[in-house]
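Okay, structure first, notes after.
Of the protein chains in this complex, all but one are displayed in their positions.
Every chain is named by a letter (A, B and C) in the order it is written, and numbering of its residues begins at 1.
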Amino acid sequence: MQPVMTIDELHRFLDTDFPQIHTGGRVFSVSTIQPGSVSMRFDPNERHLRPGGTVSGPALFTLADVTAYAAVLAHIGPVALAVTTSLNINFLRLPKLRPTTCTCKILKLGKRLAVIEASIFQENGEELIAHATATYSIPPREM
Amino acid sequence: MQPVMTIDELHRFLDTDFPQIHTGGRVFSVSTIQPGSVSMRFDPNERHLRPGGTVSGPALFTLADVTAYAAVLAHIGPVALAVTTSLNINFLRLPKLRPTTCTCKILKLGKRLAVIEASIFQENGEELIAHATATYSIPPREM
Amino acid sequence: MQPVMTIDELHRFLDTDFPQIHTGGRVFSVSTIQPGSVSMRFDPNERHLRPGGTVSGPALFTLADVTAYAAVLAHIGPVALAVTTSLNINFLRLPKLRPTTCTCKILKLGKRLAVIEASIFQENGEELIAHATATYSIPPREM
Partner (left out) sequence: MQPVMTIDELHRFLDTDFPQIHTGGRVFSVSTIQPGSVSMRFDPNERHLRPGGTVSGPALFTLADVTAYAAVLAHIGPVALAVTTSLNINFLRLPKLRPTTCTCKILKLGKRLAVIEASIFQENGEELIAHATATYSIPPREM
C-alpha cells in the first residue's frame, strides 16, 4: 500500500476541501505520510476548550475525521470524492491544552469502502486520549 | 422519566458550558423538551459547508453531541458533570444548507451511564440525514 | 419502501443461509414484515445463558444481525449476497430467560449500503434490552 500524495499536496487539498478546519487560525497540519498511515498534528487553542480546560469532543472528532480522510486520499489520490459513512469514537482521557497527534492506520482499502483506525495522543505519544474507527465510501474509479 | 430543566435553563447552561458552539454566530437552539427526549434546531451557514455545498460531518457530530448532552442534563440537572465516553455516527444522506433538527431519545439513564439515540433530519423531518448513538458517563450523585 | 418477500420465504432463506442459528433447536422466527421494517422473535434457552441467568451478549448480537439481515433481504430479495460490514451494539439492561423481540428499521437502503437500526425488547416491548446499528454491503444489482 503505497502513498501517492506528498505532505504539500495533502495540505493544498485540505485547504480547498476542508477550509473550515482553518476557521479562527491554522491548527491542523500533516506531519507524516507512510505506507498505510498518515499522522496529523493539532495545536488546540482557547476556542477548542470546554469549562475545566479540556479540549472538546467535537474538536477531537474533527481531528480524527480529517486525518482519516487524509489517510484515504494520500493512498488513492485527490481526485476521488470519498465520503465519511460512519465514525465510532471512544473518549479515553481528558485532553489538555497541549499539542495533540492523530495517527491513522488503514485497516482496509477496498474498491468501495476504506476502514481507518485513528489513535489520538498527547504528551509525546504517551497518553492515548481518544480512539476512533471510521469508514469512507470510495466512488467508482476509472480504469 | 421526567425532565427537570426548562428550555431557558438549558440555553443558559449551554451558553456557559459549550460557548464554542456559538463561535461565529448562534446556530443551535433547543426546540422541545419532553419526557425522555430533547430536540434541537441547527441553522447551518457557509462556515459549516464542504465543497459541493453539503454540511460537514464535524458540524453534524457537534449537533448530535450537544443535543444528546442536553437530553441527559435536562433529565439529571445542570449540576452534573457528564462526559461523552463514546459516540457512533452513521452519515446517511448528504445534508444541504437547510434548517436541520436533531431529536435525541434516552435509551437508558442509569446511575453511571446514559445511552442516547440521536436522529438528524432535514426537510421538516422527512429526510433522515444522520443517526448516532452516544454514551455519557454520569458522575456519582449526592443523596 | 415495499417488502418483496413473505415470512415463509424469509424462513426458507434463513434455513439455507443461516442454518447455524438453528443449532440446538429452533429459537429464531420472523414475526412481522412491514414497509421498512422486520421483527423477529427469539426464545432463548439454557445454552444462551451466562452465570447469573442472563442471556449472553453473543446471543443478542446474533439476534440483531439475523434480524437486520432479514430486513435487508425482505426489501431487496433473496438473490442478493449482502454482507455485514459493521455492527455497533449497546447492551442496556440484563436480559432474562424470556421471549425476546428484535425490531429492525431500515434507516437507509442505498445502491451499495444499507443501514439498519435494531431494538431488542423483553416484557412485551416494555424493556429495551439492547440497541444496535448495522451496515450491510449490497452487491451490484442487475438492471
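Rule of thumb we're sticking to: a contact is a pair of C-beta atoms (placed from the backbone, for glycine too) under 8 Å apart; a residue touches a chain by one contact, two chains touch by 3 or more.
None of the values given here were measured: they were computed from a predicted structure.
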*asked:* Out of C:S37, C:T62, C:T101 or C:Q122, which residue would touch the omitted chain in the full complex?
replied: C:T62
*Of the residues listed, A:S37, A:N88, A:T101 or A:Q122, which one is in contact with the missing chain?*
A:N88
*For the chain that got dropped from the picture, name the residues of subunit A it touches.*
88, 90, 92-93, 107-108, 115, 117, 128, 131, 133, 135
*List the residues of subunit C that touch the chain left out of this view.*
16-18, 20, 23-24, 47-52, 56-58, 61-62, 65, 81, 83-91, 94
*Touching residues on subunit B - with respect to the absent chain*: 85-86, 88, 112-113, 135, 137
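Keep in mind that, in the parts below, only the chains that are shown with their structure count from here on.
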*Find the chain most remote from subunit C, comparing centres computed as mean CA coordinates.*
A
*Hey, how far is the Cα centre of subunit A from the one of subunit B, in Å?*
23
*Using the touch rule from the top of the page, what residues of subunit C touch 2 or more other chains?*
88, 135
